[in-house]
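As you look at this complex, bear in mind that one protein chain is not there, while each of the others sits in place.
First chain written, first letter: the chains are A, B and C, and each begins at residue 1.
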Amino acid sequence: MNAERLANVAALLVMPFVLTGVIIRVKALWAGRRGPPLLQPAWDALRLLRKTPVYSDVSTPVFRAAPWVLLLTSAGSALVTPLLGTTPVFSFGFDFVVLAYAWGLGRVALMLAALDTGSAFEGMGAAREATFATLVEPALFLVVGALGLFSHTSSLHEALALKVTGGASALAWASAVVALVVVLQAETARLPVDDPTTHLELTMVHEVMVLDHSGPDLAAIQVGNALKLTVGTAAVATLLNPLAGEGTLASALLTLALSLGVAVVLGTVESLIARFKLRTVPQYLAVAIAAGVLALLAATWRTGGLR
Amino acid sequence: MSALLLVLLPVVSALALAAARARPVTMAVLSATGLACTVLAGVQLAVPSDDALLAGLLRLDDTSRLFLFVVDGIFFGVAAYAWNRVHSTPELEAEGQRFAVLSLAFLAACNTVLMANHLLGQWIALEASTLAVAPLIVRPGVAASRQASWRYLLFSFVGLGLVLLGFVCIGRAHEGGADAGGWYLGHLPTPEGPWGTLGLALLLLGLGTKLGLAPMYSWLPEAYDEAPPAVTALLGAVQFNAALMMLLRVVQAWRPSGGALLTGQLLAMGAASVVVSTASLIATRNMKRLLAYASINHAGVIAIGLGIGKGASYGVLLYVLSNAYIKAILFLTAGKIKAHYRTKDTTQIHGLIRDLPYSGVFLMVGTFALLGFPPFGSFFGELLILSALVGSGKTLVFAALCVLVTMSFVATGRTIFPMIWGEPKQPVTWARQTLGSVSPKLFFLVALVALGLYVPPAVEGLLKAVAGTLEAP
Amino acid sequence: MTLFLAAFPVLLVGAGAAALLQSNRAAFVVSLGSQAVATALVLAAVAPLLAGAAPLELSWHWPPPIERVSLQLDGLGAFFLAWSLPMTLLGTLYAWTYLQPFFDKGRRGGWHFALLALTSVSFVIVYSVQNAMVFLLGWETAAVAAWLLVIYDYRNQKIRFAGFNYLVSTHVGLFVLVAAFMLMHSATGSMEFRDFGAFLAKPSPTRSTVWMLLGVSFALKSAFFPFHTWLPRAHSAAPAHVSALMSGVIHKAGLFGFLRFTLLMGQPEEWMGWTVLVFGALSALFGVLSTATQRDLKRLLGYSSTENVGIAAMGFGLGLLGWTWNAPALSLAGFGGGVLHLFNHALFKCLLFYAAGAVYRATHTVDLERLGGLAKRLPRTASLFLVGAVAISALPPLNGFVSELLLYSGLLSGTAPRPDQNVLLVAAAAGLAFVGAVSALSMTRAFGVTFLGSTREPQLHVGDDAPGTMGWPMALHALGVVVAGVAPAAAMALVNGALRPFPMAGAVLEPLAPALWASRALAVGLVVVITWSWLKGRSARRSVTWGCGYTAPSPRLQYTGSSFVEQFARLFGAFIPALRREQLPTELLPQQPGSFATHHADPVERRMFEVLGQGEEYVTRSAGKVSEEPRFAFSAGLVALLLIALFLFGATR
Partner (left out) sequence: MSTLLVALLGVMLLPLFLSSWRMSLFGLSCQGLLLGWIAVESHTEAPTAEGWLTLFDLVVVRGLVAPGLLFAVMRARDGDGRNDVIPPNLLSWTLVGTLVMAAFSFADNLVPEAGDAQQLVAVATAGVLLGLFVLSSQSGTFSQMIGALRFENAIALLELGARGHAQPLPVRAGLLVVFLVTVGFFRWYLELLGPSAAARAPDDTPEAPTL
């Protein structure tokens, strides 16, 4: 068991930068460019760590603490998710509730930091982030609750390792994948919900909240986001991986491959479609909620449903 | 023997005051007589003597002893208030003289009603009390008060006429039998057959008019509004209880035989008067008229309580007694406030709690008791009546009563609370209220709280006995 | 039992003395002293009960109409008393400084402190009495005392209206409660709760009606969704400590009443569990939506009481369901979660209201649109408000998270007998998650807009931070919040005492031990991170906030409370109607400044006032028609006479 935990910790250290690098590289390829080296996000983080931060004279200690709270909660949540398809570093009953609410704490810290700077743009970003979060949370609980009902468990990694046995569990599995992808895109500010590389503050959601952060704080936020991306991708990969629960080397490698695959898909999606209008994003998030409800209803289906 | 004094003493002092022109001592004699009657009633309460007087026309039993003590106590309070008023404003001398004579005659008549053992005799005493108080309603120089006084007399005349008609009809029910008993309480003719039922119905309609219940009640707001506050207190607390005593005698006597009609008509009239008074409470802007409609509301609830009977009698008695004290306090305070602000319009009066601390507190506490807040007797009385309503299966009436009482609660509170706590418009200075002028109301207040929280065992025994007589067997 | 009984006269004497004393300081000391002695006495009597001693019984004769006054102090009553009285004590301490401006203007505080002692008396009565009449007496005393406390600053008409609105609502609640009691009294013939219990044990249509009536009256007392209209007005009008006590402690009597009668009833029916669960969820949803959109900080906290009471009711609903499916673990998770959340809510709600009081004391306004950047002037209040805000949004390290985790462990456990029931429970869990997210949004908005950024109204004068006597109650509540979050076993010791009278036994928190260890680890991490970043950043370079090159930034440019929630409010516009008052500039070069303000009204209240207004106008019109002329009365009499004759004809024919 310790070998798996060590592997998980190693994955936790490496995967965030690799996945972000893959997404950036795929977008560059679609745009016909070679794109930066795969580990560029790591180098950026190191560069920022060496810089000295500059704080707004309006801000309070909350501004200074928020990035590190985000990093702490994202790292904490990563410890609980099955990065390599097998048992994560820690696994206990209702761990995904702790995960969801830890992400909530990180998000609240970031929003407070945004409001602390007293700038109109950051307030706008915090408002949008808060509104989208209110739609993402119920979707996450519906999906993981439904999966929990299927596999009669309350811990995250057993729920994700769903065995598709009948029509009902197939439907649940499919709608869970759709819902988790949408939740992943909303949480980690990927297109079509939010464009990380845009320069026009009025259109940003996540980036505009971190406008005023500099130096190590900015690095902490970027690593925190990368960690959330890893957690989301690993969850989707574990769900896609047919032999998720066995804990063999093959299933670990398959999960890694699937994670990279998901990163590639995300990069492709980002390259091909533009960002949704702000008014339609809630409808897009409603798709995740609908998928969650569908997964939940599948649990009551006669064939393959719960006995 | 001492019971007879309760009637003779006021009559003698009334005659003395009428004859003599001794002005300054008049009010003192009035209050002294009031005090003497209260003490006598207290003595009767302590050592009950069950002798029949005046060839059986008057007799003291539990009900009359209880009501005698309460009514005379309130009369003494009103007399003390009047004495203080005359003492503080000398130009009321003449009016004080007239008030003393007539109110003593009124007291004598009311005491007779409370002690009567013969229904027709009781009727005569009630008519006499009406005649005694009618001229008191007239305030010199105010045309509306003359109109109100005439209407009061007219309605009483017609109401008591109906009662007499009822008696005649019940008498006819025994066309053949040589019924020697006549109208003595011990052995009354039973109202059965068409004549009997008609008689009982007319009787209740007439008494309802006298009590201010539904169909013919429009005299009450006018009379309570136009009369001087001391007379309003007499009307509301003393005359109401005298008329109620006659209704209690009727209920005690004929509940077994005419029970169904009794319940039906009392419930109907009670419910109708609660509805009408709630509507008028919401609409009125005049302070004394508001209190008048509130007393119609309470009369309605009492009628409903008497109508049900089963289990509600204790509640009804508690409600009646606390109601008497509440009306005494509120009418006297309303008088003081009107004299101070020169207006009865509730929207003009503000900041009472600071302008007139004593009256403000009395109005607040009186309104609390009026609306049925806990520490006062009316709270438990109302609860018992409501529980008996539910107990006897009349849940529809219960629901309607709850809604109506809440609506009247809102209407009364909405009008009176801004008066108590508002922002005082013009700082009018007023002679500091001495403890003397306030002591009668203080005494009523103590009695009110005692009725609510802790009824002394002696009084409790009496209340239970009286409630027993009102219950259906 | 004598210890407990001694508290009653002590409080009454204290209240009486405080009312009569002329000097405010003497009245305060007397009231505080009597409450302190009473609290000590009650805690001494209550402690063994929480540890599991047998309930104390006592009854003695009282003249009618009460007949017998019987007291029975069991675990449930002990739990409520254990924290109600100390919190009222802290409220009285807070009141002394908060009311100083009034005392300086010559206002007498004697009555106010007396009423605070009287509120404790009503707790002692309501939480221990077994006789219906005395229960109603205690119930109404609490209502009247709270009303008189709310209208302390009676000079202001809005405050008087809010007080009267509250009084009428509680009076309606009292009538519904009287209806339920009298139905049971007529069925059993006695006023004792023990006999009511015997009647309630057997399922029957009357039992269901009585249960519904009790539910409505307790819902109105605890301000559940359709009956909550009195709460926000009363809280924005009342002094801060009165709002804190009312929404933290006094309105918990409703939930106590519900638990008391659930115990008396014994085995519930399944539809009762679902009704309470759905009713609680509805109340939580509506409460949190209104919390997100209010402009007035105290109204905002008032609505969040409706939300948290709804969450506690979801726990009770879950407990009832577990009881009917005889799944003890589920039932314990439900009742345990509900009662723990009720206790946690009392802690952090009082903290938040005290902080709001400190804000009002410093700036004389609680309107979010004018506040901002108060953290620099009121550091202690800001940090304590932050602790309360994090706790109320149920974020991990603090106590709100523990009780919601308990609820989730019940809702998501999947131990219901049929799959469709499990699905409904998971849906309820999703609803709870939505409520948690929106509560996070509203508390971020409340804290961020009030304390962070810069003051939106430049000429707003901000006074100094809360002095000692206001600071200590806040600090104690914050300490309670942190301890209940990090070491929930302490809070569970109280809650287990409350759960003892319930038939199902078992460990409540043990299955969640690893999750709680995770949140403790997170707490340690947070402390390390916050202190490290606070030390590191003190000496850092400072400059202007990045404004994308805009040269003339002004504090008015900041996101205000309404703009923060504008997109969210548009999503849920049906539930929270937005009112706009605007005076837009018309000409090309506008001379005078335009104005624009948005308010979010409470749809239930607007509808209620609309209906009441129509009714009153109709009654006034019709009452006006009936003239005072004797003619009308006599014609009515004539009609009555003819009716009697007709009735007689019917009889004789």
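Rule of thumb we're sticking to: a contact is a pair of C-beta atoms (placed from the backbone, for glycine too) under 8 Å apart; a residue touches a chain by one contact, two chains touch by 3 or more.
If you're wondering where the values come from, they're calculated on a predicted model, not measured in any experiment.
Would you mind listing the shown chains in contact with the chain that isn't displayed?
Its contacts among the visible chains are B, C.
With respect to the chain omitted from the figure, which of B:3, B:101 or B:230 is a touching residue?
Considering the complete complex, B:230 is the one touching the chain left out.
Given the contact definition stated above, which residue among B:4, B:339, B:449 or B:465 touches the chain not shown here?
Spelled out, the listed residue whose C-beta touches the missing chain is B:339.
Touching the absent chain in the whole complex: find that residue among B:96, B:305 or B:440.
That would be B:96, which touches the missing chain.
Looking at the whole complex, which of B:8, B:25, B:46 or B:168 touches the chain that is not displayed?
B:168
Per the definition of touch given earlier, which of B:40, B:68, B:82 or B:419 contacts the omitted chain?
B:82
Touching residues of chain B against the unshown chain: what are they?
Residues of chain B in touch with the missing chain: 55, 57, 82, 85-86, 89, 91-92, 95-96, 99, 118, 120-121, 124, 127-128, 131, 134-135, 138-144, 146-147, 149-150, 153-154, 157-158, 161, 164-165, 168-169, 171-172, 174-175, 178-180, 182-183, 194-195, 198, 228-231, 335, 339, 342.
Go through chain C and note every residue touching the omitted chain.
Touch set of chain C with respect to the missing chain: 629-632, 634-635, 637-638, 641-642, 645, 648-649, 652-653.
By definition in this document, only the chains that are shown with their structure count from here on.
So the centre of each chain is just the mean of its C-alpha atoms; given that, what is the distance between chain A and chain B in Å?
Centre-to-centre distance between chain A and chain B: 79 Å.
Please tell me the distance, in whole Å, between the geometric centres of chain A and chain C computed from their C-alpha atoms.
Computed value for the inter-centroid distance: 37 Å.
Centre to centre, by mean C-alpha position, how many angstrom separate chain B and chain C?
The mean C-alpha positions of chain B and chain C differ by 43 Å.
List the residues on chain C that touch chain B in their complex, please.
Contacts found on chain C: 62-66, 133, 136-137, 140-141, 144, 151, 154-155, 157, 160, 164, 167-168, 171-172, 175, 178-179, 181-183, 185-186, 616, 619-620, 622-624, 626, 628-630, 632-634, 636-637, 639-641, 644-645, 647-648, 651-652.
If we count contacts the way the header does, which residues on chain C are in touch with chain A in the complex?
The contact residues of chain C facing chain A are 372-373, 375-376, 382, 386, 390, 393-396, 401, 405, 408-409, 412-414, 419-420, 422-423, 426-427, 429-434, 436-438, 440-441, 443-445, 447-449, 451-454, 511-512, 514-515, 518-519, 521-522, 525-526, 529-530, 532-534, 536-537, 540-548, 553, 555, 557-559, 563-568, 571.
Note which residues of chain B are touching chain C in the complex, please.
Where chain B meets chain C, its residues are 151, 154-155, 158, 194, 197-198, 201-202, 205, 209, 214-219, 221-222, 276, 279-280, 282-284, 314-315, 318, 353, 368, 373-375, 379-380, 383-384, 386-387, 389-391, 398-399, 402, 405-406, 409-410, 413-414, 417-418, 421-423, 454-457, 460, 463-464.
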